[in-house]
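This is the structure, below, for whatever I ask next.
Note that one protein chain of the assembly has been removed; the remaining protein chains are unaltered in position.
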Amino acid sequence: MKLTEEQIKEIKDQQSQQNLTKRVTAPQLEKILYDALPILDHGFIRVIDYMGDDTSIVQSARVSYGKGTKKVSTDSGLIKYLMRHWHSTPFEMCEIKYHVKLPIFIARQWIRHRTANVNEYSARYSILDKEFYLPEPQYLAAQSQSNRQGRGEILEGDQAKKVLELLKNDAEQTYNNYETMLNERYDGSTIDKNGVGLARELARMNLTLNTYTQWYWKTDLLNLMNFLRLRADSHAQYEIRAYADAMLDTVKKWVPITYEAFMDYRVGGTEVSAKGKNIIQKLIKGEKVSIDDSGLSKREWNELMEAFDLKDKLI
Amino acid sequence: MKLTEEQIKEIKDQQSQQNLTKRVTAPQLEKILYDALPILDHGFIRVIDYMGDDTSIVQSARVSYGKGTKKVSTDSGLIKYLMRHWHSTPFEMCEIKYHVKLPIFIARQWIRHRTANVNEYSARYSILDKEFYLPEPQYLAAQSQSNRQGRGEILEGDQAKKVLELLKNDAEQTYNNYETMLNERYDGSTIDKNGVGLARELARMNLTLNTYTQWYWKTDLLNLMNFLRLRADSHAQYEIRAYADAMLDTVKKWVPITYEAFMDYRVGGTEVSAKGKNIIQKLIKGEKVSIDDSGLSKREWNELMEAFDLKDKLI
Amino acid sequence: MKLTEEQIKEIKDQQSQQNLTKRVTAPQLEKILYDALPILDHGFIRVIDYMGDDTSIVQSARVSYGKGTKKVSTDSGLIKYLMRHWHSTPFEMCEIKYHVKLPIFIARQWIRHRTANVNEYSARYSILDKEFYLPEPQYLAAQSQSNRQGRGEILEGDQAKKVLELLKNDAEQTYNNYETMLNERYDGSTIDKNGVGLARELARMNLTLNTYTQWYWKTDLLNLMNFLRLRADSHAQYEIRAYADAMLDTVKKWVPITYEAFMDYRVGGTEVSAKGKNIIQKLIKGEKVSIDDSGLSKREWNELMEAFDLKDKLI
Partner (left out) sequence: MKLTEEQIKEIKDQQSQQNLTKRVTAPQLEKILYDALPILDHGFIRVIDYMGDDTSIVQSARVSYGKGTKKVSTDSGLIKYLMRHWHSTPFEMCEIKYHVKLPIFIARQWIRHRTANVNEYSARYSILDKEFYLPEPQYLAAQSQSNRQGRGEILEGDQAKKVLELLKNDAEQTYNNYETMLNERYDGSTIDKNGVGLARELARMNLTLNTYTQWYWKTDLLNLMNFLRLRADSHAQYEIRAYADAMLDTVKKWVPITYEAFMDYRVGGTEVSAKGKNIIQKLIKGEKVSIDDSGLSKREWNELMEAFDLKDKLI
C-alpha cells in the first residue's frame, strides 16, 4: 500500500488533533485512530471515528434492566451474559466508522450487509485510481472439487505465473482504454486537447472487478459482529477475510471485554440441532450412535463430528 | 422534573470527565452533555454521546464525489446542496444518543420510527417510578371538530379541573394497586412480609398510559431529521413536540450548518404537486385560477393557498 | 373472543373471494386465510395475505447459486442446508401479513422487533374498544425468586381472586373515566349533548396497559422466524408466547419444509461456546470435568448441562 503525499498529510493532520471531551474514550483505539492499516496489495482500513466503549453497553443494559442488574457484580459478567443470551440492543449502543480501500469484487460482497451506512467514491463524478488487486502466489488457488464456493490446492508455478500475467495485463489494458475514452489520465491531465471525453458514468464500465474503490462504512457493534462472524470465518473468501481479521483487531482495542465474549460464544462456538443434541447425549452416556437412525444427512453428521473434533466418527 | 440524589451524582460524575481524543468534537454540544433538560412535568432528555459534526458530513461527501466537490468552495455551500437535493448518506455519518424520560403513550408514538436503536427500562425486571404525566391547564384541549386527530379550544376551568382530577386519581389508584399486587412499594420496601408478590411482568398491566418510562435512543442525523420533521411539526401532538423542540435545539448546538439548511429546506419549506405547480405558474403570470379546472380537491386547494399565505384564495 | 356483526361480515366477504392467479399459493394456509384465531381472552391473529411458499426459497437460492445447486437433489435438502448454515436472504423472499388484536403491554414488547411493517389502530383518531386482558387463574403467577424476569408459583385462590378484582375494577373505572372525559361512549353515543369532549389524543392516557389494541403486521419469513425463536421460547412471557405459538402454526401451514428445518435447527437446537465445546468433548471421551478449570461461571455451567439434559452434573 502506498499513500499519496496528500493522504499522508491528511492523516497527520487528523492525528495531531488533541480535543477535550466529556464523552467516554477508548484509549487503545485512540492510538491507531486514522492510521491506514494495510490490507492486500493496495487496500487499507482506517478507523475514522467511534462512539462508546464497553461501559456504554453496560450502561444501557442497566437502564433496561434497572435494579435487576445490580446483582451481577461485574461489567464483564454482564457483557458475557448479554452475549450468551443473544441480547442485541445493548451492543447497538456503540458505533464505529471505517475508511476502507478495497477491490470492487470484494465491495460487492461486503455491501450485501445492508445495516450499515455507506459513502462510496463515485466513479460518476471522479476518475478511479489506477490500482488493481493482484493476488500473491500463495493465494492463487484452484477451484475446490468438493465445495462449489471454495478454493482447493495452490496453483503451481507456471500456471500461477500465467494467471497473474493475464490479470495484470487485462487490468492495465482496460484501465488504459478507460483513460483513452475519458480523454484524461488518472492524474487529471488531458490526453488530446482537441478531443472530447466520454462521460465518466459510462467509461467506468470498462474497468475490471479487481479495480480498487473506497468508502466510508459506519455501523453499530452488533451489526459489526454479525459481519465479522461471517466474514472472519474460515469459509469466507480470503480477500474479505483479510479485512475482517484487521477489523477484529480494532474491535479488540475498542471494546476488549465484548471482544472476548464474542470470540468465546460466537466465533469459537458452535450450534447443535435438536437431532444433533440426541447424538451428543448418547455419546456422553457411552451409547452407540449411528447415522442410520440419527435423522442426519451424511454432510450434517460430519459437520457435527467436526465441530466436536470427533475425527474417528467421520464417515 | 426532580432528579434523585443518585441521578444527580451520576450526571456530575459523567460531566466531570475530561478525556483527550483525536476525534472531532462539537464544543457547543459538549457544554450540555449529560444535562437533564426538563420536558413536560417529569420528563427530560439528555444527550449522552455523539459522533461527528458538520465537517464529518463534508468529509464523507468529498469521499463520494472525490475531486468533483472541490469546486464547491465552502462547507456550508456543500451541506446546503446535499440537503436541497435529498442526498442522504452523508448525513448518516453522524450519530447521537439520547437518554429520554417520557410518558408511555408518547413512547408508543415515538417507537414507530423504526430506524433507531433503543434500550427501554424493562418493567418485567424492575418497578416503574411513581410518576405520571398530568397536562398543564393550557394544554387541556377539547377534541377538534374539523380535524380528527387534532385539538380544539382549551377546556374551561371547571371541566379542566375535573379532567385533571380524574387523571390524577386514576393514575394514583392504579399505581397503588400495582404496588399492592407486587407486594412491594416503588422504593423497594416490602408491604406484607408474609405475602407473595404478583410477577412484575403481569402487575405492570394495571398502570395507565401516562406513567413515565425511560430509554436510551440512538440514531443517525438523517433519521433524526426525519423524526424531527414530523414531530416538531405543528400537526404533531403537543406532548411529543415538546421533546422534538428540545432535540432541535441540541441539533443546532451539534451541527449548526446542517441545522440551518434543515430549517430552510425541510421545516420551513413546502411541497407542490404537479397540479399545484400549474396553479402557481398561472398566479405568477397574473392569470385567473379556479378550483374547478385545477384538478385539486377543496382540501388540497386550501393547503396550497395556505402554504403560500394566499389567504384571500381560501374557499 | 367475540367478534362484532360487522367483523364477522367482513371476514365472510373476504373468504368468499375466489380469484385466479398465476402466483404460487399455499393451499393449507388458504384454508385459514382471514380466520380470526382466538388468543387470550379477547385477542386474535388473522393471516390477511402472504407471498411465496417453500418453492420461492428454493427458487431464489438457485438464482444465487446458479448451477451450483443442481447437485442438491431435493428442495427439502436445500432448505435444510440453508437453515443450517444461516443463509438469510432466500428466507426473506417470502412475506406474510397478520391482523392482530393484543393487549397494549404485549404490543410494546412486540414492537421492539423493528424489521416489520406496522399499521396500528390510532387512539388519536378513534376510540379504543372496551376490552381488557384479564389473565386466567392458571396464569396468575408470583414473581420468580430466582429469575428477575420470570414467573414462579401460581397464586393461591384468595390472592388470585383479589388480583383479578383489582385488575378488572381498575380497567373498568379508568375506561369509564376515559368515556367521561371524551364525552362519548365506546359505541359512539354522546354522553352530554351540551358538553365538550377532551381531545382523544389526551384522553387515551388514562387507559391501563391491558387495554386491547390492534394492528396489521407484515414481515418476511426470516424476520418472522427471528421473532418466533425469541417469543415462542419458554423464557418469553406467556402472553406473547400465546401469539407466537399460534403464528408458528400458521408457518407450518404456509411453508411446511422450512417449518421443520426451523424447529430442528433453531427452536430445538442449542449453542455451545468455545469453552463449552471443551467440556462436551471431555465428557464424550469419558474424562472428568469440573467447573473449576472450565472457565465457566456457575450459571453458564448449569445452562450447558441443562441443554444436554445432564441433570446429574447440575451444581
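In this document, chain identifiers A, B and C correspond to the written order of the chains, with residue numbering beginning at 1 in each.
Operating definition for what follows: a contact is a pair of C-beta atoms (placed from the backbone, for glycine too) under 8 Å apart; a residue touches a chain by one contact, two chains touch by 3 or more.
None of the values given here were measured: they were computed from a predicted structure.
Colleague: Of the residues listed, A:His42, A:Arg62 or A:Arg204, which one is in contact with the missing chain?
Modeller: A:Arg204
Colleague: Please pick, from B:Ala36, B:Met263 or B:Ile291, the residue that touches the omitted chain in the full complex.
Modeller: B:Met263
Colleague: Looking at the full complex, which residue from C:His42, C:Arg84 or C:His99 touches the chain that isn't shown here?
Modeller: With C:His42, C:Arg84 or C:His99 as choices, the missing chain is touched by C:His99.
Colleague: For the chain left out of this view, which of A:Lys130, A:Arg148, A:Arg185 or A:Arg229 touches it?
Modeller: Answering carefully, the residue with contact to the hidden chain is A:Arg148.
Colleague: In the full complex, which residues of subunit B touch the absent chain?
Modeller: Answer for subunit B: residues 65, 68, 71, 77, 80-81, 84, 86, 89, 112, 148-149, 230, 263-265, 267-277, 280-281, 283-284, 286, 297, 299-300, 303, 307-310 touch the chain left out.
Colleague: Residues of subunit A in contact with the chain that isn't shown?
Modeller: 103-105, 107-108, 111-112, 114-115, 118, 120, 122, 124-126, 133, 135, 139-144, 148-153, 155, 159, 163, 166-167, 170-171, 173-174, 177, 180-182, 195-202, 204-210, 237
Colleague: In the whole complex, what residues of subunit C lie against the chain that is missing from view?
Modeller: Touching the chain left out of view, subunit C contributes residues 14-15, 17-25, 30, 33-34, 49-52, 56, 59-61, 63-69, 89-90, 92-93, 95, 97, 99, 117-122, 125-127, 188, 214-216, 218, 220.
The rule we apply is simple: only the chains that are shown with their structure count from here on.
Colleague: Let me have the rounded angstrom distance from the C-alpha centre of subunit A over to the C-alpha centre of subunit C, please.
Modeller: 34
Colleague: When the centre of a chain is set as the mean of its C-alpha atoms, what distance in Å lies between subunit A and subunit B?
Modeller: 35
Colleague: Counting only Cα atoms for the centres, state how far subunit B is from subunit C in Å.
Modeller: About 29 Å, centre to centre.
Colleague: Going through subunit C residue by residue, note those that touch at least 2 other chains and give them in order.
Modeller: In subunit C, 112, 148-149 touch at least two other chains.
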